[in-house]
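Since the structure comes first, as structure tokens, the remarks are kept for the end.
A single protein chain has been omitted; all remaining protein chains appear in their positions.
Read from first to last, the chains carry the letters A, B and C; within each, the first residue is number 1.
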Amino acid sequence: MRIDLNSDLGESFGPWPMGQDAALMDSISSANVACGFHAGDPGTMRATIALAREKGVAIGAHPGFQDLAGFGRREIKATPAEVEDLVLYQVSALAGMASAQGVRLQHVKAHGALYNMACRDRALAEAIARAVVALDPSLILFGLPNSELLRAGQAAGLRVAAEVFADRSYDPDGSLTSRATPGSVIHDTQKVVDRAITMVRDNKVIAVDGSTIALQADTICLHGDTPGAAEHARVLRRALEGAGISVGSWSD
Amino acid sequence: MRIDLNSDLGESFGPWPMGQDAALMDSISSANVACGFHAGDPGTMRATIALAREKGVAIGAHPGFQDLAGFGRREIKATPAEVEDLVLYQVSALAGMASAQGVRLQHVKAHGALYNMACRDRALAEAIARAVVALDPSLILFGLPNSELLRAGQAAGLRVAAEVFADRSYDPDGSLTSRATPGSVIHDTQKVVDRAITMVRDNKVIAVDGSTIALQADTICLHGDTPGAAEHARVLRRALEGAGISVGSWSD
Amino acid sequence: MRIDLNSDLGESFGPWPMGQDAALMDSISSANVACGFHAGDPGTMRATIALAREKGVAIGAHPGFQDLAGFGRREIKATPAEVEDLVLYQVSALAGMASAQGVRLQHVKAHGALYNMACRDRALAEAIARAVVALDPSLILFGLPNSELLRAGQAAGLRVAAEVFADRSYDPDGSLTSRATPGSVIHDTQKVVDRAITMVRDNKVIAVDGSTIALQADTICLHGDTPGAAEHARVLRRALEGAGISVGSWSD
Partner (left out) sequence: MRIDLNSDLGESFGPWPMGQDAALMDSISSANVACGFHAGDPGTMRATIALAREKGVAIGAHPGFQDLAGFGRREIKATPAEVEDLVLYQVSALAGMASAQGVRLQHVKAHGALYNMACRDRALAEAIARAVVALDPSLILFGLPNSELLRAGQAAGLRVAAEVFADRSYDPDGSLTSRATPGSVIHDTQKVVDRAITMVRDNKVIAVDGSTIALQADTICLHGDTPGAAEHARVLRRALEGAGISVGSWSD
């Protein structure tokens, strides 16, 4: 049994550092690198690629809306054509910077509001899939299980990866419980570990109402911007491996 | 005898149009496409690539400082590392967008203040050359004849192209007369044509003091943002061809 | 009888001109000046203020979302607090620049998507009203007749102005027909003039289905970005005055 662990990295900007990229890279297998629109700048991107290369972590593009002040977390009513172009621009920028270091991109994961909108909205999902196919049809597209984004990726002939969150609670319909709901973020490391193992081994998760949800889990997202994130990641990786689940990207 | 005609295109941004790209592309052989930092946006880049592809015009990247309000014309004291990263980012973005349309970039021409600074400053010139070599060593680097930029490109193993301006007067030392000097921009089309032919045929130009300057001319820059630019370009191209000089890019 | 004529001006940015500000200012009584977030830059703002002052046109702030590429026309899911802050920032910037030229702002009109969202959404409308009251409670707040924006302004103790569009068709419920609908924009100058006079004199407009809608008309918006906009404005102003309706701002 095998799972990918991914995290959003390279989210510093200019004079402002963010995250614990180096420490996290010791535990994850795939890095989603910000591409300059919601976070990241050319220098940060270069450094993040170099770090991932050194640590043997696979690199993916993490394109978002052009909204630094809002960190790409605010929905922007963009047209499918606008989304296709901004994804293509950002993924291309990172792909070129990676190739300059002799590295090939592994995947694309849309960021924040763009990810959430594309998981729900087929036209935006298709726009993202079109951009990825046009640039490099061997790229893997990340998305929520059963989302429009995954379906659009598959329809476009892309390999897709269903992404799950071991530290978030799920509603009975399989969607993530809103962050506004108390208990929606799980801080207890042991609980997170247990959920992760169940997700990977049994392809299911227990929803907030106690019901069981079937869900495909190809990659688990680890948040890197919380205190203790790196230690948390180390514990999770060790626990997965202890349970006979190897951690690795598609490039390993 | 043969010469390339290049022009800066794709300089619209969001709701603001600029230039007469479609008309100019009937006469030029190489388009320098803005990459989003001083002008251009992903949608404009996509449309400009499509237009160049349709018209058979070779495409180059035109990276500049991140200064929309100043259109990349203001010098910014950036470090060589910063310049290397911003050039690599922008050229990569355009290269990916072009490859998504099945087109390969032909060249890189730095824009505005970045171009001028890199022509004088060896460390910045080397930074640009490093970025280009790392991304694609088959790209041709544009620069002023005898500039640090051309020398750095050659030292890095790149093919380079010496760029001349048929509508600008030259100082005796081979540099362009400052735009602030009256007469520094030549508006008379016949004079521009005569100078262009002399530049290409004889590799020389008459300076403001009447002296003769030797200069290599691989590509002539046509300004696209002046009224009548497209008509001016048509006349120049016809005159060059009438003088037995074929117009074409390195991709033709 | 009296009406205000307003237009969105100062929408150039850096090297990109937009509109025919000087010509339009001969016909309008109030200028909505972009504040740098969706259009406009400090130099454009200074020049637009100077022009309005010279022409005797009252000045208002035209704050929008921070989205140059989208010209502030794309909805961004911002919180009321974010909206309050961005309106306060932009109106303050323009107010200070105007006061530096000895001019006091007359009004505030939100731009594009921000205007449309605040006309519908009470929480955003209140956020805008709060910002305006905090900065200067004598400012007049523009909004659609019967909108949440006008109601929030009134509830906050502000003077408000109901804005109508003589060149747009109305649905029976009093809202503007979507621009996507054929015929939603009226290009015939005589029809526009007739509608404007009916709006001002009778406080009503004929909807697309022939029904009559009552609507308060304090100010008519003239679009400045269409060809012939200045001539169109001249004709409308002359026709209004010919019909005994004087044109003037609240500052006249």
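Definition applied: contacts are C-beta pairs under 8 Å (C-beta built on N, C-alpha and C of every residue); 3 or more make two chains touch, one makes a residue touch a chain.
Predicted, not measured: the structure shown is a model, and the values here were computed from it.
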Absent-chain contact - pick from C:22, C:134 or C:206: C:134
Full-complex contact with the absent chain, from A:3, A:52 or A:68: A:68
Residue numbers in chain C that touch the chain omitted from display: 36, 41-43, 45-46, 81-82, 85-86, 88-97, 99-101, 131, 134-135
Touch list for chain B against the chain that is not drawn: 66-67, 69-70, 74-78, 82, 113
Footprint left on chain A by the chain that the document does not show: 12-18, 39, 41, 68-71
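Here is the rule we use: only the chains that are shown with their structure count from here on.
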Most distant chain from chain A, judged by the mean position of its C-alpha atoms: C
Distance between chain centroids, defined by C-alpha means - chain B, chain C (Å): 42
Where chain B touches two or more other chains at once, by residue number: 41
